[in-house]
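Every protein chain except one is present and positioned as in the full complex.
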Amino acid sequence: MIDFTLSDHDQSILDRVRDQALIARKYARHYDENEHEFPPDELPEAKDHPSVMKDLMQRGEGDCGLATLGMLISMGETWGDYSVRIRIPKGAGLGNAALSAAGTPEQKKRWAGLTLAMAITEPGCGSDPSQVQATAVLDEATDEWVINGEKIFVTTGCRAQGVVLWATLDKSAGRAGIKSFVIEKGTPGFVVAHKEKKLGIRSDDTAAFVFTDCRVPRTNLLGGKEEIPKAGSGGFKGVMKTFNLTRPGVAAFGLGMAEAALDFTRGQLAEAGVDLGYGSGTAGQPAVVDKFHRLEGTFEAARLTILRAAWLSDHGQPNNMEASVCKAKGGSAVREITQGCIEILGPLGISREHLLEKWFRDVRITDIYEGTGEIQRMIIARTLFDYTRADLS
Amino acid sequence: MIDFTLSDHDQSILDRVRDQALIARKYARHYDENEHEFPPDELPEAKDHPSVMKDLMQRGEGDCGLATLGMLISMGETWGDYSVRIRIPKGAGLGNAALSAAGTPEQKKRWAGLTLAMAITEPGCGSDPSQVQATAVLDEATDEWVINGEKIFVTTGCRAQGVVLWATLDKSAGRAGIKSFVIEKGTPGFVVAHKEKKLGIRSDDTAAFVFTDCRVPRTNLLGGKEEIPKAGSGGFKGVMKTFNLTRPGVAAFGLGMAEAALDFTRGQLAEAGVDLGYGSGTAGQPAVVDKFHRLEGTFEAARLTILRAAWLSDHGQPNNMEASVCKAKGGSAVREITQGCIEILGPLGISREHLLEKWFRDVRITDIYEGTGEIQRMIIARTLFDYTRADLS
Amino acid sequence: MISFQLTEEQEVVREAMHDFAEQVVRPGARDADEESKLSEELLAQVHELGLIATQLPEALGGGGEERSPVTLAVVLEELAWGDAALATAALAPAAFAFAIADAGSEEQKRDLLPLFCGESFHAAALALVEPGPLFDPTDLSTRAEAKGDTFVISGAKSLVPLGDRASHFLVVAGSGEDRNAFVVPRDASGLTISEPEKNLGLKALPTTTLKLESVEVPAAARLGGAGGSDVQRLVNVSRVALATTMTGVSRAALDFCVPYAKDRRAFDQAIAQKQGIAFPMAEMHIETESQRWLAWKAASELERGVDCTRSAHLARAYSAEKSMWIADQGVQTLGGHGFIREHPVEMWYRNARTLSVLEGTLAL
Partner (left out) sequence: MISFQLTEEQEVVREAMHDFAEQVVRPGARDADEESKLSEELLAQVHELGLIATQLPEALGGGGEERSPVTLAVVLEELAWGDAALATAALAPAAFAFAIADAGSEEQKRDLLPLFCGESFHAAALALVEPGPLFDPTDLSTRAEAKGDTFVISGAKSLVPLGDRASHFLVVAGSGEDRNAFVVPRDASGLTISEPEKNLGLKALPTTTLKLESVEVPAAARLGGAGGSDVQRLVNVSRVALATTMTGVSRAALDFCVPYAKDRRAFDQAIAQKQGIAFPMAEMHIETESQRWLAWKAASELERGVDCTRSAHLARAYSAEKSMWIADQGVQTLGGHGFIREHPVEMWYRNARTLSVLEGTLAL
């Protein structure tokens, strides 16, 4: 049955997430202005606020699926701040998703508890992972992979204990030649270059990695399959599959901040005595109200596309297209919403005394990382037309 | 010196154009609802309203260039109605522009006074003229061109006395093989198939032509150059050049109707007691006023890009990019404006008791014919990037 | 629990309605539009589906099914996918019938509901929209003054669906909290019904203007009786129905453009292979989905019986904007062929703009 309500159990979890988010928000400005600092693994207030993890795992009759609830929790967290958390969850890096999706049982056991970053993008290639230049060469003598290359925009790159890295075994093989490798920090030849200076999500840990003759055991190839499938036989898809939960996830990150912007704006309008009556329709409204309603509609729409994509995965249904739909929609929605809220509030909106201007900066990454809006539209169009990469790129 | 004012002489011409347009407007609905009828060559009222042609040709000190004034006149005429004129000007077909741009002196003399349509589009090719399938084969024996092919969306096709037709001498030569031919009505093998049933500009004469072994004298090849330049040597550009005045022209046609929509909406808002005060800025305004201001801004912007393109040609400066800029801008502006005016006026806007709904239909062609908005953006981008057709298509 | 799962019954209905829309409704759309004439035959066929009657009380001749706004939203999207004009014509009486079923007096139910359970289609309509710009359903110029044990109604209504044939109108009057709806029979003295209005789109849907000059109705004619009418609910219900109708129009445009773009070639490729065409079509898909989820969310709130004023407004406003954009993009995708009436896209372009200015015409 079509339903958009939450069980009391799930609601209570989200309420607690919001409480914790409000605490994290108190530190948001500080870490925005002190880019070099990392938020602590636990804020002082953390001890009074037990993690929701345990309750999360209890899924009863009327409760949401984990993926769906996970999206709501992500929104609730970033509603407080994108990168300040009351506590940093262990093992919640993007690389961990890849590990759990593509790793062998041994590998999952071996790296359990480690926070793993995901290193894909390189200085020369952004949206086109098939352009990966990083190489992995097998040294039969020592049974080791020798990794060379450079990676940028590595999320949680500084604090992660390891990374899942994309490297090619054979450039001539194109996408098919690309494999994922797990590399732990401290491995010789693995250097964390610097933390990027960014427009937004400044306290977020975004690193650049350099690998120079970095040697890892043969068993570090994620999934263990060394052979290169014939091009187009979907070997690359295997790698790509790890995106299906992260695309809705990053869309949710962005939307949580957009919601914060809307809530702030709603409050300011209320203080200014503006009535948001929804009964009137559009013609009778003041411009700011009409504008605000449109932003709210955009927010609700984006939110629902995210829940749709997550709900499908909760039910084991393919969600590749829906994951791109919500990523594309979220990426443009958060820009429209934060830009629009500033337009509505004017001077107030651009002041660093408030967080709106920060949300405007923070959300801008949403349409860029984990596949730009253009890439998502390409994926959607290919599905619409039943096209291959060769037909449309 | 930057100037956007008009001399009294030019203003008086435009005032007379508006007077005549208002008369034409009285017949607009009739010919919209009686699609099969053609407006007469002269409306009864025509005799009381001498043509502005003569005054047009007198260009004094502070007067506009002919191309620029021509755009303003086109806007003034379609402000009354797209295809109902108080009198149909002779020799004002799109083909006449081609003739005067590319014809030999003899040819210009020979077909002077004839109204010539322009036949480019074919059922199988819209935006891509290089796909032209119509063929012209020279019969050395009789010194005649033998034309075969089909053309659609031929503006003024039914009433024109002749047509400038694009046909290829050699398909393998691609664009370079395309030449323009002048064919007079009545030539055996030249059949006017039917008048298209359209969304808008219904009283406009848009025909489909069929040519079957249609023979014309060798001297009917426009410009007279029979040899096929090597591909890419700009032979096609030669043909394309004829677009440079028509693109701003069709943009002006559309914008005249958009202006009519704005004027109608302004009047209705005034009646409803809505104040359009421009001093307040946006934040303080009712939604309909803010919306209307945005539409006005879009209108002014589109209008200025048209005048810019025409002004360049008046000064003998290349305007290929600017012609595409104003065509692209005009094509989207007229949609935004007419859609927006209906949104503002609601029930009134969709009623066939008023002309707003007709303008909404009529302007929709603007972004389609004479090169779609996509084609115009391609041309603009090529210029920006200094790209050839091979680099971007 | 968040769920996008239609019930099995709803899946069945959706499929059946889609086949009906494809095989019966769509083929008749163009002629009806060209002739500005509702196909009585198609209307009768839709009536046989019993979309309204099955939801009315058994005792009064209905099917006695519990009404599901979500199911009706699914139905309406499919019907509108086929032809929005026929869909709105067929469901317009629901705005009247369901209002009586939900808030009418026993007497009103007994007298009026059986009309909709008969062999043939019965027309009645909600009369909400008023002429002139700046229409605001919370502040109507039509007024109803209590006079003894009657109400005297004066004002004007426009875009009243099926006004050419409706036996009764549910006329909304008043402003703010003091808004009420009154059952006004076609033959009420002081009520003048115009010739069918000529509209940009939905041309097959006959709409009329009503002039009410001191129309006197008994106090009992007021919906909700002494308690007064919940007018906002009527507005909300209609907004959700309109949102889902527009979703159907958007999907029709997208579904038509996909094969066209794959088939049509330019510059040695299918135009679908050009990002300049493909990306906007991806956007068309994104927004069609978005429209549907917003409409479903509002419909599910209706089903739960909670106030959905906000969701209903956001869904309608969102759909109004996006359907317009999608239909416009559909025309652009076809280029010249989008401008001629050989293809349905230009009709959807007119229908989208027309639907977006409607209020208070439908229900679910």
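A, B and C are the chain letters, set down in written order, and residue numbers restart from 1 in every chain.
Here, contacts are C-beta pairs under 8 Å (C-beta built on N, C-alpha and C of every residue); 3 or more make two chains touch, one makes a residue touch a chain.
Values in this document were obtained by computation on a predicted structure and should not be read as measured data.
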Residue of A:Phe253, A:Phe299, A:Phe360 or A:Tyr387 touching the missing chain in the full complex: A:Phe360
Touch with the omitted chain, as defined above, among C:Arg143, C:Arg165 or C:Lys274: C:Lys274
Candidate in contact with the missing chain, chosen from B:Leu22, B:Ala173, B:Val210 or B:Leu304: B:Leu304
Hidden-chain contact residue, picked from the options B:Pro40, B:Gly62, B:Pro123 or B:Pro318: B:Gly62
Of B:His49, B:Arg110, B:Arg294 or B:Arg352, the residue in touch with the unshown chain: B:Arg294
Absent-chain interface as seen on chain B, which is shown: 1-7, 10, 62-64, 68, 277-284, 293-294, 296-298, 300-302, 304-305, 307-308, 311-312, 315, 325, 328-329, 374, 376-378, 380-381, 384-385, 387, 391-392
Absent-chain interface as seen on chain A, which is shown: 121, 124-128, 130-131, 152-153, 196-200, 268-269, 272, 274, 288, 335, 339, 342-353, 357, 360-361, 364-365, 367-369, 372-374, 377-378, 393
Positions on chain C contacted by the hidden chain, ascending: 274-276, 279
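Just so we're on the same page, only the chains that are shown with their structure count from here on.
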Chain A and chain C, separation of their C-alpha mean positions in angstrom: 40
Distance from chain B to chain A - Cα centre to Cα centre, in angstrom: 49
Of all residues in chain C, the ones touching two or more other chains: 133-135
Multi-partner residues of chain A (at least 2 other chains): 282-284
